[in-house]
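A protein chain is absent from this complex, but the other protein chains hold their places.
Moving on, here comes chain A:
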Amino acid sequence: MSKSSEEEHPQKALGWAARDSSGTLSPFHFSRRENGDDDVTVKIFYCGVCHSDLHTVRNDWGFTRYPVVPGHEIVGVATKVGNNVTKFKASDRVGVGVMVGSCKTCECCQQDLENYCPRVIFTYNSHNPDGTINYGGYSDMIVVDQRYVVRFPDNLPMDAGAPLLCAGITVYSPMKYYGMTDAGKHLGVAGLGGLGHVAVKIAKAFGLKVTVISSSPSKESEAINRLGADSFLVSSDPSKMKSAIGTMDYIIDTVSAVHPLLPLLTLLKVNGKLVTVGLPNKSLELPIFPLVLGRKLIGGSDAGGMKETQEMLDFCAKHNISADIELIRMDNINTAMERLAKSDVRYRFVIDVANSLSQ
């Protein structure tokens, strides 16, 4: 007979979990493994609310195992480190992102691309090597192999920096991989949510010209005046879209709903690259003529490796980049999820775990 989630492991833990596809979260007692030789135990201070958390609690992608404790934008303080741990010591500010394990031996792992390892273990809703399900950051503590822990820079605020652990690396990684970092080039950012707004900030730090492409005209003022975008394109305005044809070197598409790709492809110059980082639950329609006639490409990207995640955090610290957040109490999470479903947040909810997750 399998053990209950409270008894599986030796260390007691408290979090909030969804029990079914309604996605409603509520308090959940469970347990974490003992801190091993390679492990870091983290007391969680803040956890960002990623749209993936919403997809997962509602089983949008069809592979959720309930009860599920989401959360993969975790910032806190190390309380214990194992005997083999050299990079961290107790009281260090640390972060944990979207993964907590990988095979460590395949080509991807050897190239510091653990996120593409075929045996990657995601921070929540994934199986641990011992067969148990793992639980994410909407909880008071987590135990993670040091390889999947990052040092959280001193000059970054822990709350506003939490979303960098997923949103940040998810846009930073493709900017590097697809060569979108040449100052002066023109980047379009489609979708102005958690990912999109961080993409604007990081792109400006690379010296790019940035145009936000959005279906919401109401976001224009903020995009330009607060986030620093150079221009704003309302995707539902045909004449504005027409005048922007063939003007962008690259586009990062952060939109997670199903949406047409043709308008975005026409915005690209010859040799332009459309990188999609959103995960709609249905296929998109890809028109081929624009790809062939303009040697354009569409590529995917999925978070980033651990080395790159640290590099991204250090880059953000250097350029004072953090997310624009709305700090919430743990017990407001369900309201936050409903608002997130309506894109009603500027631009990331972050749970004040340490101050509001009570025993």
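The rule is simple: a residue touches a chain if its C-beta (ideal position, glycine included) is under 8 Å from a C-beta of that chain, and two chains touch if they have at least 3 such contacts; residues count from 1.
Everything below uses one rule, namely that contacts and distances are computed from a predicted model.
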Chain not displayed: protein name in its UniProt record ("Auxin-responsive protein", "Beta-hexosaminidase", "Probable mannitol dehydrogenase" or "Symplekin"): "Probable mannitol dehydrogenase"
Full-complex contact with the absent chain, from A:10, A:217 or A:300: A:300
Contacting the left-out chain in the complete assembly, out of A:108, A:244 or A:264: A:108
Touch criterion as defined above, residue of A:277, A:312, A:325 or A:340 at the omitted chain: A:277
Interface with the undisplayed chain - residues on chain A: 108, 113, 116, 177, 261-262, 269-271, 276-280, 283-302
